[in-house]
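Complex shown without one protein chain; remaining protein chains in place.
Naming follows writing order (A and B), and every chain is counted from residue 1.
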Amino acid sequence: MKLTLAEPRFLKESIIIISDLVSEGRFRITKDAIQLIAMDPANVAMVLFKMLSSSFTEYKLEKEVDIGVNLNSLKQVLRRSGPSDLISLEFDTQNKLKVQLKGRATRTFSLPLIELEEKEQKVPELKFPVKIMAPSEVLNDAIADADIVGESVSFIAETGRFTVKAESELNQATIDISEDENTKVTLEDGSKFRSKYSIEYLKKMINGSKIADSVAINFSTDYPLRLDYVAIDRVSLSFILAPRVDND
Amino acid sequence: MKLTLAEPRFLKESIIIISDLVSEGRFRITKDAIQLIAMDPANVAMVLFKMLSSSFTEYKLEKEVDIGVNLNSLKQVLRRSGPSDLISLEFDTQNKLKVQLKGRATRTFSLPLIELEEKEQKVPELKFPVKIMAPSEVLNDAIADADIVGESVSFIAETGRFTVKAESELNQATIDISEDENTKVTLEDGSKFRSKYSIEYLKKMINGSKIADSVAINFSTDYPLRLDYVAIDRVSLSFILAPRVDND
Partner (left out) sequence: MKLTLAEPRFLKESIIIISDLVSEGRFRITKDAIQLIAMDPANVAMVLFKMLSSSFTEYKLEKEVDIGVNLNSLKQVLRRSGPSDLISLEFDTQNKLKVQLKGRATRTFSLPLIELEEKEQKVPELKFPVKIMAPSEVLNDAIADADIVGESVSFIAETGRFTVKAESELNQATIDISEDENTKVTLEDGSKFRSKYSIEYLKKMINGSKIADSVAINFSTDYPLRLDYVAIDRVSLSFILAPRVDND
């Protein structure tokens, strides 16, 4: 196997974001893409990452493989890549992942593959009656706004409008996002949908804005959230987040 | 009451600076201005803030009001404003302060008003025989210079010249600031005036340089200091600082 990227950015940013949620991951490498599906240790969030073979300038693969990697180690290596470095990923003979960065010098890092006990994660089948397309920055701002008030945030969708709310004992924040040329709210029917999510997790997920300028926000009432960041023909990074259900 | 600002900067920077010295404050809102006078918890420093109604694009006020606000909460909200956001301040029905930031989204924060036990602070009547006008950056540099040497600083004024001095057991720093086109030293008579102040407090106060490019430095021998930062027709931010008197 030898895969080469002319532009480190998408792989580098994706792994930096993912390793903030999960520390180990299993990459499935097929002739079409590199894929990773991983659950966070608390079983609250899931990451779905896919990088298409068309992103690579070289994509040699004898047979499909699954490789387990420590994502923190991989992140540290990718962080060392400059914007114009060539990156290649290879197996060497000792069952290691070789990551090579080629710039002024040629830098080769060798990372041990790790055995992952659990079976491959299954992506849950989810149906979302709500889909909001918005500039990534608008969601980033809304989460940062909510963060000064509370630990969880309510997402509320109704015709033509998406609202993000947070409240603590004392303070409240309401962020109203209306439809415009860059923001579309699509609802299955005219109802109002509302669900609550953890801000701590959302703060990690919205870093997907480094991959894509817009985000698809899918959810339903008291139901998981799915955020999709897509760079067409290159990479998609999605997150699924369990809702917070109040007992009071 | 509804007050709207087209340019968040002055309010945002002022509240950030003030909240570094006092955590709660009483705003008096009259037809002419928003004013705040507050004493720091250690009774060493006083803040005088005034934002003229002419700074606002909308200034609807039924009657004069006093409102007590947690300045840290207000700071956190104002920090979330972008440079071109519209900011409006309103009372809502539940005796809360509503701060609305309008950019791509409309973000509404609701902060509880707090009851302030103490009566309104009185500004002490002070007479200053020394007044120095200097670029804010010159004072900032002098305080940063002195900070590497000691915990307090002596301000010394004499004809044509302002000197800032600090000393520790071992090291000494002397900063000589002479009159020039941007720096004027005005003395009531030809004497030499000298007083000592806490660097810790001064470091917070000189952030007034974010409001104004020049500062008025008023003091007298073993007497309080008053710093004035003024953005004409908009905002003035002043600080009064008690002198440090050595017992040795």
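Heads up, the rule we're going with is that contacts are C-beta pairs under 8 Å (C-beta built on N, C-alpha and C of every residue); 3 or more make two chains touch, one makes a residue touch a chain.
Because the structure is predicted, anything quoted here is derived from the model rather than measured.
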{"item": "Options B:24, B:90 or B:145, residue touching the unrepresented chain", "value": "B:145"}
{"item": "Hidden-chain contact residue, picked from the options B:51, B:67, B:87 or B:177", "value": "B:177"}
{"item": "Absent-chain contact - pick from A:1, A:39, A:111 or A:148", "value": "A:111"}
{"item": "Contacts of chain B with the absent chain, listed as residue ranges", "value": "135, 137-138, 141-142, 144-145, 148-149, 170-178"}
{"item": "Residues in chain A touching the chain absent from view", "value": "73, 76-77, 79-80, 103-112"}
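In the analysis below, only the chains that are shown with their structure count from here on.
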{"item": "Centre-to-centre distance between chain B and chain A (centres being mean Cα positions), rounded to whole Å", "value": "44"}
